[in-house]
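Here is the structure we will look at, set down as structure tokens.
A single protein chain has been removed from this complex, and every other one stays in its place.
Each chain carries a letter (A, B, C, D and E) given by its place in the written order, and its residues are counted from 1.
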Amino acid sequence: MTDPQARISSARKPFHRLLLTGAAGNLGVQLRGALGAWADVVRVSDIAPLSAAASADLADRAAVDALLEGVDAIVHLGGISIDAPFDDLLEANIRGVYNLYAAAVKHGVKRVVYASSNHVVGFHPVTSVVDVDAPLRPDSLYGVTKCFGEALSRYYFDRFGIETVCLRIGSSFDAPKNRRMMVTFLSFRDFIELVRCSLFTNRVGHAIVYGVSDNPTKWVDNTKASFLGFRPQDSSEQFAHLFEAVAPNADFDDIAQRFQGGPFAAAAPLERDAS
Amino acid sequence: MTDPQARISSARKPFHRLLLTGAAGNLGVQLRGALGAWADVVRVSDIAPLSAAASADLADRAAVDALLEGVDAIVHLGGISIDAPFDDLLEANIRGVYNLYAAAVKHGVKRVVYASSNHVVGFHPVTSVVDVDAPLRPDSLYGVTKCFGEALSRYYFDRFGIETVCLRIGSSFDAPKNRRMMVTFLSFRDFIELVRCSLFTNRVGHAIVYGVSDNPTKWVDNTKASFLGFRPQDSSEQFAHLFEAVAPNADFDDIAQRFQGGPFAAAAPLERDAS
Amino acid sequence: MTDPQARISSARKPFHRLLLTGAAGNLGVQLRGALGAWADVVRVSDIAPLSAAASADLADRAAVDALLEGVDAIVHLGGISIDAPFDDLLEANIRGVYNLYAAAVKHGVKRVVYASSNHVVGFHPVTSVVDVDAPLRPDSLYGVTKCFGEALSRYYFDRFGIETVCLRIGSSFDAPKNRRMMVTFLSFRDFIELVRCSLFTNRVGHAIVYGVSDNPTKWVDNTKASFLGFRPQDSSEQFAHLFEAVAPNADFDDIAQRFQGGPFAAAAPLERDAS
Amino acid sequence: MTDPQARISSARKPFHRLLLTGAAGNLGVQLRGALGAWADVVRVSDIAPLSAAASADLADRAAVDALLEGVDAIVHLGGISIDAPFDDLLEANIRGVYNLYAAAVKHGVKRVVYASSNHVVGFHPVTSVVDVDAPLRPDSLYGVTKCFGEALSRYYFDRFGIETVCLRIGSSFDAPKNRRMMVTFLSFRDFIELVRCSLFTNRVGHAIVYGVSDNPTKWVDNTKASFLGFRPQDSSEQFAHLFEAVAPNADFDDIAQRFQGGPFAAAAPLERDAS
Amino acid sequence: MTDPQARISSARKPFHRLLLTGAAGNLGVQLRGALGAWADVVRVSDIAPLSAAASADLADRAAVDALLEGVDAIVHLGGISIDAPFDDLLEANIRGVYNLYAAAVKHGVKRVVYASSNHVVGFHPVTSVVDVDAPLRPDSLYGVTKCFGEALSRYYFDRFGIETVCLRIGSSFDAPKNRRMMVTFLSFRDFIELVRCSLFTNRVGHAIVYGVSDNPTKWVDNTKASFLGFRPQDSSEQFAHLFEAVAPNADFDDIAQRFQGGPFAAAAPLERDAS
Partner (left out) sequence: MTDPQARISSARKPFHRLLLTGAAGNLGVQLRGALGAWADVVRVSDIAPLSAAASADLADRAAVDALLEGVDAIVHLGGISIDAPFDDLLEANIRGVYNLYAAAVKHGVKRVVYASSNHVVGFHPVTSVVDVDAPLRPDSLYGVTKCFGEALSRYYFDRFGIETVCLRIGSSFDAPKNRRMMVTFLSFRDFIELVRCSLFTNRVGHAIVYGVSDNPTKWVDNTKASFLGFRPQDSSEQFAHLFEAVAPNADFDDIAQRFQGGPFAAAAPLERDAS
């Protein structure tokens, strides 16, 4: 494949100002370099302190409003990306994403790349393959809040024309950490390519796409999203040696083994500490 | 049709204690009599003051917890049933419904009849017919919060086995108030029958059903929900004389005319008064 | 059912000027009275001489152009409604319908009720049920020209916003003439009601609907067109006594018995007389 | 509805010789009168002794061969219609139905009405609605043998052109015996009408249809089989008073309550007595 | 891949006489060499003068009749392949294709490869992926005439058994000329392979297949046509460098950007010059 980066003119970058939320996170760190090649200015934000970046709480509406000033498009990785007590999720993933879209209307932002999650369909069994129209089956309160984000972004598209690509991201790390991630693995390189497709495809409407590499075992089918042009280059196959082949040891009462969401499906909703 | 009420033994009512939230609302008032025939005790609740009833704010977790003590099943009409500022919806329709399900787990409540809304699919065009598997297309923040409720209840079913029937209620009044309601009309009698089916069907899993009478024009198709046994007895046809026949005057830029959600689809999100 | 006609104000009719093509035909004659109740002026046209009506050849572009002057909506029954030599079909059903839509754009006509035919799907077997999305399977050159009309009207809707309801009319006579028509029968009363729904539904987009009464045996399924509000009142069941019950005598090589199109499917394309 | 029987000429009956297997059974007894009106000769057979009838074991190939001599069409109710030890089912429902079709080829019989069962889909949950294309989910060895019969008859249609209507019969008794049968009830009158449609429809190919009356609660959808012209006249609603309304008491571990097959789904395969 | 050409015996070519219409066009020129390897005689035709070829007007029935004498199979590229005034399209793409099939019946030709176009589905949005069963959405009068050709060929298959492969050809040039063609690009090599598969697959029935190379972005899905064995070898990816990456600049009112048909969808129907 020719390197898509080579098509970026260094003299005149395609975007003027991109906003990256969640910039201090695992994936945010990966993306910062790539975004720098695509935009004159990359405004980065995180609730955690970040050198040379805005520290912003997405649940703070005024702060979000300020963040979006002059922005062309947003890559929204911010919020909580693991299960958490509902009250925390409520602030970060519900109120926060609402604040983001409300501000996007105000500032005329037309494109959002939204980090959704495969946990919106995590209660589909591991013995099925879901396409992008499959019914929602969230596996956790976290997943439920991502359903909320997908529904909210659908509404802002239907009502205001703000285009969103919902990335149902699998497991994006250096390498799969367990057997389940052999299926859900998304290499950093493929993740960056997926964001590139989501930002540069001229028209996306309200799109949903699974963020997985070309792994041997698949629980998802992106055929209906192929208008985005995403073709993964990596596969978890290179990591197969990490996991010794074992006979099936399926415990039929263990929902972590039965559903695509894995441990998310098995966990109980978290509670805040009473202290 | 034989009167289903006749099958209730007056000596031993089927339910011991039913909780009705939103009891002071338009539909709550209709339902109180019927529930009285089905349960020894009908605990009613509303945020508005209500004679002989608990006044409870569903966003208050402790209050919700107290409400559910000893309850067999819940008819949850509470919350905000029109569009409203997001912060209000957040408390009533998101935090409130979360509190309800969290308490349902704690108190072992196994069945909820949840007043969802046709506004979860209100951005489907009026020139289409949606079945219960149609993709969500909320037409308002209100509709988005009902999507949240449907997703949350799905999770509580998958994770905890709490069964919910999501009633995507249309327009339930004495009579249709406008031409759109000729399509979305749900008579009070049919509404009560729909709640009866939802409470008494022995097993419902996580079900979705449209709440409309047998109106001549249909935007929805309940075939896949026919395991609930709901057969409407009324039709908006009796009100056709209220609306003089007119030639089509479709304004193609008027989204209130283009989408099933009508004025909800056209309205802007509401904001709280600044005062 | 209350009489839909009763909703028409005699003082101010809903339409000003309706055009009825094919007014001298079997169905055109049935419709003229009904249209008179709905419009101040009913302009009637036929290629055959017609008292008090324009005699117009739809293949004559200038004549069609004149016909559409000042028209609100069109019920297009004109053209050839049986199989015929290709050159005749070409003029009447291809050039004619093109002329009609080209003139509709020019004159700003926004709604057409187009007499398509069940012969666009006549090569589906009699052992299947087709819905409005079923693939086209024309059973004759006549059926092929109706496919053309459906495709052309789709284009004029997508491109110019002219709404069309394509009526896939079955067999509309006083009574079924043979056993096949027990399935495809459309009573005149139901035909008129179907046209009424097609004209008065405020928004129809580009719709397809089968024109059949509520006959016991069904080869078609109108569920996805129920937004038109068409509910047939008649059934061919009242004519069942005309056809003595016989044992199946299916000749597996007789395509008139195998396919929904009946004799159309079996006939050879017609040729013009050489004379 | 006009009585379909009235269309039978007494002078010349439509069929010459019909074979009814299982004639001594619950449904066979119901059907004998009706068949007499449709055929000059009704040959009846059962493994049980039957006055004025052949006592034949369907597992006996020569006996089956003799039974089919000169037959126009077969209504095959024979075999075991409850769960049974596999070896018994094997003889009656597998070898027996094979013998029947093998003999049908030999004797040129062109139409079979085959008593299949809703137990071929009995492991679909009671919270779903299955149409005639739903995947097979047999709930018992009995149901598995009915799957075999459906597959075998499909093969004999594709290969030899023998048409079969597979009746997935629910619960056909005088009245529903329990709550489940309120859903699966098929009145004797509707059963006879279903057999009539299956015998008299001129062409049926290889058809599948659910045999249920128009009961309020439905687990099945016959839309795709409406080419058979079956419209039930009865409903279990008249028996609703037999079952006092009770609150849901779903035991989530009780598979008899979870699946459409009811006790069949819960039972263990039967074994023959060792004695 | 082994070269499919190598499987052609030079001594005895598989076809005796192939007819290529439209032989002087862009694609016709590409195909002539390949056809020469597959048939003893390649009869070429075009309305434009062509050295060593018949100049024939397809709207001239006698001329078409003469063309088909002794022909085994036809690759029909003739007709107008861009939008044009309706009267011109009528002669070339409607009357012409009718003449071709009428003559094919007469001369016993059993296989046609028909150059349809992706413009039969050009009004599907660029944010969707259409498979070969997607509803027709022509984007131009040209597209409408290709719908006619697909319906006509379907009829000639159902009625006369003439097999046709409808190639919904994208943009077949040396290289993509604009960004849209990066999606619709079909290399000459892949085009020739597609014609080869369409001619040599032993049985094709009436097939539809999209003619696109293996481009990164896809609007179409050929899974259901994979019985043809077409596997593209090229991709537009090699031309990506021609188009500098730019930020989305979707103009929501520009239908050339919104629909797969691009400029076809945006253009007005053409009129013949009045002169």
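The rule is short, and it goes like this: contacts are C-beta pairs under 8 Å (C-beta built on N, C-alpha and C of every residue); 3 or more make two chains touch, one makes a residue touch a chain.
Here the structure is a predicted model, which means the values were calculated and not measured.
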**Study point:** Partner chains on view for the chain not depicted
**Key:** A, D, E
Review point. Which residue, E:Arg43, E:Arg61, E:Arg95 or E:Arg111, contacts the hidden chain when the whole complex is considered?
Key: E:Arg111
Check your understanding: Among E:Lys106, E:Lys177, E:Arg231 or E:Arg272, which one is in touch with the chain left out?
Key -> E:Arg231
Revision key, fill the gap. Even though one chain is not shown, chain E touches it at residues 1-2, 4, 6-9, 14-15, 38, 72-73, 110-111, 161, 163, 199-205, 207, 223-229, 231
Revision key, fill the gap. Those residues of chain A that touch the unshown chain are 125-129, 179, 183, 216-219, 221, 223, 237-238, 240-241, 243-250, 252, 257-258
Exercise for review: Spell out the interface residues on chain D facing the chain that's missing from view.
Suggested key: 86, 90, 94-95, 98, 102, 123, 133, 135-141, 143-144, 147-148, 151-152, 154-155, 158-159, 265, 269
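The rule is short, and it goes like this: only the chains that are shown with their structure count from here on.
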Review point. Quick one: how far do you have to rotate chain B to sit on chain C, C-alpha fit, nearest 5 degrees?
Key: 120
Check your understanding: chain D and chain C are one sequence twice: same or different residues at the contact, by the over-half rule?
Key -> different
Practice item. Going by residue numbers, if over half of the contact pairs line up, that's a repeat, so tell me which of C-E, A-B or B-C repeats B-D. Key: B-C
Revision key, fill the gap. Note: chain E sits from chain C at a C-alpha centroid distance in Å of 32
Exercise for review: Between chain A and chain C, tell me the centre distance in angstrom, where each centre is the average of that chain's C-alpha atoms.
Suggested key: 50
Revision key, fill the gap. In whole angstrom, the CA-centroid distance of chain A from chain E equals 40
Revision key, fill the gap. Residues in chain A with touches to at least two other chains are numbered none
Check your understanding: If each chain is a node and each touching pair an edge, is that a line, ring, star, complete or other?
Key -> other
